[in-house]
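All protein chains but one are shown in place.
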Amino acid sequence: MKGVRWLWTGLTLAAACALLSGCWDLTEVNRSALLTGVAVEPGKNGRHRVTFEVLNAAGAMPSQGQGSGVPTVLYTVEGNSIADTASRLNENVERLMMPSHVRVIVIDERTARKGLNAFIDLVQRSRYVREDVLLLIAKDVPASDMLQVLSPGGIYASWKIQSQVENFRKEWGGVPLSRLFDYTQAILVEGRDLTLGAITVIGNVKANDKGRSFQSAIPQSNVKIAGAAVFRDDRLIGYLSIYETRILNLIRGELEQTGVAFPLPNHEGHASVRVNRAHTHVRVAMKNGLPYIRLRIEGEGQLNSLDADLPVHKVEGFQALEQALSEYMREQTLQMIGRVQRQYGVDVFGFGEHLYRHRYREFQPIRKEWNALFAKAKVEASVKFVITGSELKNRSIRKQQ
Amino acid sequence: MTFGDTDDLALVSLRFCGKEGLLCYFTTLTSASFMMNYVIQPLAQASDDLAGEDATALLKEVRERCLSGLSSELSDQLHVLPMKLGRGYAALFAEGARDCLLVDVKELVTRSVEEPTSQNVIRGPKEGFTESAATNMSLIRRRIVTDKLRFERYEIGEKTRTEVYLAYIEEEADEEVLRQVREQVRSCRMVSLFDSGSLESLFRPRGYWLFPTVYNSERPDSVCSCLLDKRIAVIVGGSPFVLIVPAIFRDFFQSPEDHYQWFLVGLFARLLRYVAFLLSLVVPSLYVAITSYHQELIPTILLTSIAAQREGIPFPAVIEILLMEAAFEILREAGTRMPRLVGQAISIAGALVLGEAAVQAGIVSNINVIVVALTVISSYVAPVYTFGSNIRIFRYGLILLASFTGLYGVILGCAVLMIHLSRMETFGVPYMSPLSRMLGGKTP
């Protein structure tokens, strides 16, 4: 019977497969552990000191695992390169490492000042590391401290940091896009320098030691976003505050929404506007050998608080507010660009990139000295914000005189 | 006589028209009242004036006058006698006659037309075929009132002499296919044939056993629509399942009910069946491949959850899946063979013991139970039960492939399946022609 012969052939092949296979690439989930965060610091003798955050799945999913305990465990290894430390990880850890789920790579500012390229190559090359892994700079504190901050409910540090950074960027725009992919783009593209997100820790990290952080409603220590880290090539040269970073995002067109509190005219207090949409048109041209940058910023938002009793049920009330807001944003923008020009002298905004993409022939000869030219560039900005509504009430609720 | 001393052979000597006669029949193939009312009584009452000289002429007379309502024949061929008796004829011998009169007295207890059990519909005719070929043919003839409907009779089985009818609509059915089917049926050598299922292998192309190429149905409406769709039905006496050839991939995903509803509902149902078929094929192997080879493809939180569930499970994912699959296979087998009441007990035991307790005991993980359950449920979606049963074997092959080369193996396995499907031809019709019907492919 043909069918029977086929069956036997199939069974034999299956048996051969099962018996001969080395299952070379097999990694059982219950015999391995996820690597979720990495922190890089300078170690002794010019070596790297790398801290790995390893997930304890049962701890991170308290509702499902039999056991619980801490969600993550930190291991610190010193080595000549990150690849070296990563491959030796089992020196300390009992499980196989799955590096594919790294969410956050925190880099110490001391390391960042020496340059990132040398070890980012490993990350870029590896197929395991996602393109959207966050690269962050630890400001003022050692990078490994970042990973020591725990939160209740099985939320481990790298998860917390990732979602905190993402949410802050989306809701307020106080941190730049800081994925591995953005790093690659910034390094490769002409006429734009790198910025990465910067974070810091407030409070006392060591207080976490006895898990006290879980017992108290007031966190003993917490990760706080510090704005953006500015690079020249791949070396850290300084920071921007979260307010400055917001302007940076606005100019780059990466600001999704934000809330602006601006002073009212005649010192009547502040008003705040929830900006839902903002867009910047950039025009860069070369005039007399110097770049001439014109920005046209447009935005749209809703009024959400008002200190003074302005007549926002009338057109002129809105107009006054819009004008105050636009003027405030214009000042902030010019101030911020001026500071970057003077203090850092690197084009983090991508004005050069704009020139490169749209006026290739003009950009080509000045490619090398772009940053120097940028520092001397003349910047103009016209800002026009539109306030589309005042939410539920037409004016502040108070007794009318 | 070749029958020996079997107990149900009745040899009744009687006297009619003034002659001695012998009536010979099987009591098991007729009923006493039928014999009494329609054969013996008329014979006994036949007036003596029929009595002539020639006994053969007398038999002829008797046949025309007394037994004219029954189909009968005169025969002098003794060797057909055993077969005729076996088919429910009674033989009447008269003294002095060379011939004997064979009268069809078959009166069998048959099942009446009932609702089909294996292919249920909610909306649509509730009649199902029965074991009687005559009833089945009548069910078809009732629905297709055309002078082109043909039934061709064949006999298969050296011992059983089972009647087999080819039904088709002349000028509609493809001549070439018809010729091949006839040839297959004629040249068929079998000792016995009890169900149309044994006939299926006749129509199967060589080397392609993974997918059925013969559609079977219990439902007259679906058979009739196939006949009108230029196909050929094979009715086997004693089997309520009518075969339809040639059948292609698409047919196994169609339920007659699809046409009785708004077309979009039918279309959706059909799409769902294709998806379910795919799911039942690849879900367990994808689970094995992804969780044990390509963890990077799983979102972090989901992976964390899977990892937490699998914490402390002693088996690798493959073994876990195979264990559960095997358990479900056994359950399925037990469930279908058992009487309905016991079957329920089995399903409770299966659901509780295997599903709940195994997870509680930490032998298998929750997600594994979900995967296996999804697979099993999906595999039942195909309207024709036999379609899923062969492909099951392939599923285990895929799981094994997944267990040692991960997704690569799964993709290759699926590629093999696709090649297999596209190479298949049944009676010269490509098996995958459904997908390109409107594109001018040859369709049945």
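As written, the chain order gives the labels A and B, with residue 1 at the start of each chain.
Definition applied: a residue touches a chain if its C-beta (ideal position, glycine included) is under 8 Å from a C-beta of that chain, and two chains touch if they have at least 3 such contacts.
We adopt the following convention: contacts and distances are computed from a predicted model.
UniProt lists the omitted chain of the complex under the protein name "Spore germination protein KB" (options: "Spore germination protein KB", "Stress responsive A/B Barrel Domain", "Uncaracterized surface protein containing fasciclin (FAS1) repeats" or "Fe-S cluster assembly protein SufD"). Among the residues A:Asp132, A:Asp234, A:Asp307 or A:Glu327, only A:Asp132 touches the chain that is left out of the figure. By the touch rule set out above, subunit B reaches the unshown chain at residues 293-294, 296-297, 299-300, 302, 405-409, 411-412, 415-416, 418-423, 430, 432, 435-436, 439-441. Although one chain is hidden here, its contacts on subunit A can still be listed: residues 21-22, 24-25, 100, 127, 130-132, 181, 184-185, 188-190, 356-358, 360.
Basically, only the chains that are shown with their structure count from here on.
Every residue of subunit A that touches subunit B in the complex is listed here, in rising order: 2-3, 6, 10, 14, 17-18, 21, 23, 25-30, 32-34, 36, 55, 57-58, 60-61, 64-67, 98, 100-101, 103, 127-128, 130.
Residues 206-207, 209, 291-293, 295-296, 300, 303-313, 316-317, 362, 366, 393, 396-397, 400-401, 403-406 of subunit B touch subunit A in their complex.
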